[in-house]
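Comments concern the structure below.
So, chain A:
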Amino acid sequence: MDFATFLIQCLNALQYGLLLFLVASGLTLIFGIMGVINLAHGSFYMIGAYMAYALAPTVSAIFGGAFFSTLAVGLMLSVILGYLLEWAFFSYLYEREHLQQVLMTYGLILVFEELRSMLVGDDVHGVPVPEWLNGALALNEVMTYPVYRLFMSGVCLLLAGAMWFVFTRTRLGMMIRAGTSNREMVQSLGIDINLLYRIVFAIGVALAVFAGMIAAPVSSVYPGMGNSVLIICFVVVVIGGIGSIKGALLAALLIGLVDTFGKVLLPQAAGVLVYVLMALILLWRPNGLFKD
Partner candidate 1 sequence: MRHPTSFVLLFFGLLALWPFMAGSYGADLVAKIMIFALLALSLELLVGSTGLVCFGQAAFFGIGAYAAILMSPTDGSAPALWLSLPCAIALAALYALAVGALSLRTQGVYFIMVTLAFSQMAYYVVHDTPLGGGTDGIYMYVKPTWGWVDLDNPAHMYGLIWLSLLVGFLFLSQLLRSPFGRALSGIRVNEQRMKATGFSVYPYKLAAFTLSGAMAGWAGYLFAVKDGFVNPELLSWHLSGSLLVMIILGGLGHMRGAVLGAFAFALLQELFQAEAVFGSFAKHWHLSLGLTIMACVAFMPHGLVALPAQLRERLSGRNNREAPVEALEEQA
Partner candidate 2 sequence: MTGDVLLQGINLTRRWGGLVAVNNVSISLERGQVHGVIGTNGAGKSTLINLLSGEFQPSSGQVELLGQDVSHWAQPRRARAGLGRSYQRNTIFPSFTVLENCRLSAQAQHQQAWAFWRNAHTDVITRSIAHDVALRVGLGDALERQVGFLSHGQKRQLEIAMCLATAPQVLLLDEPLAGMGAEETERMLNLLQVLKKDHAILLVEHDMDAVFRIADLITVMVNGLVIATGTPDEVRNNPDVRTAYLGDH
């Protein structure tokens, strides 16, 4: 393949990997800190995408603008959703066995899917890319690359940086990291652990929803999108190591590379390659690359 094609694939891999990271980081955070395996995490991604589609008309009617106002409104709603869900449902799962968590959240997937079906229907939809991001960057005389995809990568990187900052430089981040390693101690320090969990959960949900929203113009909005992203996220978490944000980033980028180049070089095996990667890494490191 020539250099321009190679560059395009690299950029695609980066964009896909970073988006995956956004979703997977929420999953690994929720598991690492609260010890809950949440099968419904993919549904948040799906909810984000459908929000991008369904809210746009309402938001532009009220607030004007379209894409970014929808993004802002969607984010706010997702934080509220995450907060309420944790309070009403997930807080009961913390003490339960994994099997029960798996089944409860599996039931939740079904509920979300059906609610979506009842509210918005089962059709596939497109979401328009905002005008000013709709251009293409010229790579050479023939090839171009969509600006929107660069925007996506940029935003994900920004968020990754923000996450790094919050976790390593703020009090909240310190509390979260302490909560991962020693729950009782955090509580005995007088920190309201319930509030902490609620905040972490809301962040996790918001990340997934946000990822869904910015992905919508590129991947379109369709019913099964939550499930496919969920399983890949599981692979990210297994490869990266549960609870490790660093691991999730590395694993997501690795998967982005393998998947993107796999589709180009070995189209028939593409779907399988990610799992082969996982199998190989498990042979070498049963606890993931960065065990927390």
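A few notes on this one:
Just so we're on the same page, a residue touches a chain if its C-beta (ideal position, glycine included) is under 8 Å from a C-beta of that chain, and two chains touch if they have at least 3 such contacts; residues count from 1.
In picking the candidates, the idea was that all candidates are chains of the complex that A comes from, given by their letters.
All figures in this text were calculated on a predicted structure; none of them were measured in a lab.
Between chain A and the candidates 1 or 2, touch in this complex occurs only with 1. Chain A makes touch with candidate 1 in their complex at residues 31, 37, 92, 98-100, 102-104, 106-111, 113-115, 117-118, 227, 231, 234-235, 237-238, 242, 268-272, 275-276, 278-279, 282-283, 286-288.
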